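Note that this complex is displayed minus one protein chain, with the remaining chains in position.
Up next is chain A:
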Amino acid sequence: MSTSSESFVKVERKKRKRKMEESDDQTMSSMDTSESAPKRPNLPPISSDKISAGKKEFRKIPVPSNRYGPLKENWMKIFTPVVEYLHLQIRFNLRTRHVEIKTCKETKDIGALQKAADFVKAFILGFDIEDGLALVRLDDLYLESFCVTDVKPLKGDHLSRAVGRIAGKGGKTRFTIENVTRTRIVLADTKIHLLGSFQNIKIARRAISNLILGSPPSKVYGTMRVVAARSAERF
């Protein structure tokens, strides 16, 4: 063993590192500490204010008349997270009936504005405040909207039946899809709004599309379950 150890050759260090070590040693003597972190450029996160170069960004979300009442009722629930967590400025323009959000000095995150806009948008579309807050908290959540007639040009009773198939008896089918795919679905007449992660939205959309095309709910459940389980395994 000893012979083999003697045979080892000491590997020279690279020059640059040594230099650094030397300088470290110098500092260490002064600092009187055993360990030391490599010196890195101190780059504090640039404030959003600076990124936008003082330019204030601005979003507008129109409020249809049917959501005006609920918006007014829940305004404080919308206002507080937007102002306190996202540090934005918000107002409801009474004349134009738009919710307007803009960045200000206090805004720290650039993405805050988009998040807030999505949050308000989700509420306007008909999602619950709590579901909308998930958009604010989590990054990988998205909103998606499509129409029944986008999937298949249906008319009259066929269209209503398709909508009925999606909802199910007492909203049963919709709940099932929501629970299996972990999404939220809003059915507003022939418009369908989905809220969830990209993958989940995809599965839910597939299921809904199948329902629109006319496949029986039981079959859709089966396939959806399989797909959802597989996707859950993957992640």
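Methods note: contacts are C-beta pairs under 8 Å (C-beta built on N, C-alpha and C of every residue); 3 or more make two chains touch, one makes a residue touch a chain; residues count from 1.
Methods note: contacts and distances are computed from a predicted model.
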item	value
Complex member absent from the view - protein name from UniProt, among "tRNA (guanine(10)-N(2))-methyltransferase", "Electron transfer flavoprotein subunit beta", "Trafficking protein particle complex subunit" or "U3 small nucleolar RNA-associated protein 14 homolog A"	"U3 small nucleolar RNA-associated protein 14 homolog A"
Options A:H87, A:H158, A:R182 or A:R225, residue touching the unrepresented chain	A:H87
Selected residue (touches chain absent from view) among A:C104, A:A188, A:L213 or A:A229	A:C104
Sites on chain A contacted by the missing partner chain, in the whole complex	72, 75-76, 79, 83-84, 87-94, 104-106
